[in-house]
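For this view, one protein chain was removed and the others were kept in their places.
This part shows chain A:
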Amino acid sequence: MSALLEIRNLSATFATRRGIVSALSNIDLSLAPGEILALVGESGAGKSLASSCINGLLPRNCRISEGEVLLEGQRIDNLSNKQMEKIRGAQIGTIFQDPLTSLNPLYTVCQQITRTLRAHRYISDADAQKRALELLEEVGIPGAAQRLHAYPHEFSGGMRQRVVIAMALALRPKLIIADEPTTALDVSIQAQILELLRRLSKDHGASVILVTHDMGVVAETADRVAVLYAGRIAETGPVADVLLRPAHPYTQGLLGSIPSMERKLARLPQIPGSMPGLTAIPQGCAFNPRCPRTADVCRQVRPEAHLAGARRVFCHFAEELAS
């Protein structure tokens, strides 16, 4: 099966007042049709930025400096804004974190959905409205027919995120980027939204890139996971492998610091130090100053990918740690 999305050796930089700063460095990822890939990491690790590289909505001072992004074998990273407009929404649907601010307050839900449909195809008013209603029903808005002409502020947070999902998926994109889709929601609503996302991606045969910092969300939803640290991939592989038998010291530390019902500890273990800023990424392995296994080689040579089972681990001691 050929990949739906392929990211090859992608690097991105920020132009700041203190010069060019590397934000993403040599990212390789691929996504099979129907697959759900989670990008995890701390804030600032570059997971949202990586997803912005795919849909082309980079911040103004950021650009892709190296590498390519391929959607169904076609390069999309070098397209003009006009060409990307045709792809965004139609082939790549994006869901943002905060449903409160994702919707335009002055237009009804119906107006915003039909506007999305009209951006990509010729469709009559009546058909567009009918389709909007179907979409709202599909994402499980109760009484969708009555609420079609309601304004965003008349919906609760969870319902608004359903509306956002309906809009992002209005044109049946093959790729869905969900950028922290549940972070702004109540815990009780989170599971419902994730379940909805999973069901829709299955129904439509769409792949999902799920950006999150929540390991629980990863375990529940994703098929594969890529752990990002300081703009680089630390470890990627099937969720079960990475979460149950983490091979990279950073993943191990990350998972070790999650509270658990089984392990009763007086004090949660934590990784010493904090993630370096983009201007201060150390030489060699980016994680070396905080790593318990650090050796001379880590301070000098940036680790290559080491295969450990179905995983790729960017650590000099991957084989040893994985076994």
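We take it that contacts are C-beta pairs under 8 Å (C-beta built on N, C-alpha and C of every residue); 3 or more make two chains touch, one makes a residue touch a chain; residues count from 1.
Keep this in mind: contacts and distances are computed from a predicted model.
The complex appears with one chain absent; UniProt names that chain "ABC transporter permease" among the candidates "Cysteine desulfuration protein SufE", "ABC transporter permease", "Carbon monoxide dehydrogenase" or "Cytochrome c domain-containing protein". Only one of A:E68, A:E85, A:E137 or A:E220 touches the absent chain when the whole complex is considered: A:E85. The chain that is not drawn here is touched, among residues A:L135, A:V164 or A:V313, by A:V164. The hidden chain makes contact, of the residues A:R75, A:H149, A:R172 or A:R299, with A:H149.
Across the entire complex, the residue among A:T101, A:S257, A:T279 or A:Q300 in touch with the chain not shown is A:T101. Within the complete assembly, residues 55, 57, 81-82, 85-90, 92-94, 96, 98, 101-107, 115-116, 119-120, 146-147, 149-151, 153-154, 164, 167-168, 170-171 of chain A touch the chain that is not shown.
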